[in-house]
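Pasting a structure below so you can have a look.
Only one protein chain is missing from this complex, and each of the others stays in its spot.
Our next item is subunit A:
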């Protein structure tokens, strides 16, 4: 278990997750910088992500879709807000329509990733920021998160298969 700690702050509307990875920051950085690696961990196994745009520059945009078990697609986009290789990265994450265009009426979240070198590899801290409790409610009502959480229950099975 490499997740060291998590903290939920319902007042500031943030989720902080700290994990220790068995690789140096330069290697861990590639998980974000390389879209082929990024798409292997971003989506749950039953909703794999495909990043078809990945302009890894400040103010650059990434676009992806996730494909569900019945072939349905859910689009999303990132906007890179800050890049400091290999130490920190922040980006905004939102919903997109089938053409990859941002859906402005939908909630967006912001994430800040920090990679710190430790003797065993990298301590990674990811903070997710939500804009308002109203948007959190909107996300909850859509049931998207619930659906994704349910899909994640299958990870254990996939890991057990090797």
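The criterion applied here is as follows: a contact is a pair of C-beta atoms (placed from the backbone, for glycine too) under 8 Å apart; a residue touches a chain by one contact, two chains touch by 3 or more; residues count from 1.
Here is the rule we go by: contacts and distances are computed from a predicted model.
Here one chain is missing from view; checked against "Dipeptide transporter membrane component of ABC superfamily", "Oligopeptide transport system ATP-binding protein", "Substrate import-associated zinc metallohydrolase lipoprotein" or "Transcriptional regulator", UniProt names that protein "Transcriptional regulator".
Listed by residue number, the positions of subunit A touching the unshown chain are 1-3, 6, 8-11, 13, 15, 17, 19, 21-23, 27-28, 31, 36-37, 40-42, 44, 124, 126, 128, 133-134, 136-137, 139-140, 145-146, 148-149, 152-153, 155-156, 159.
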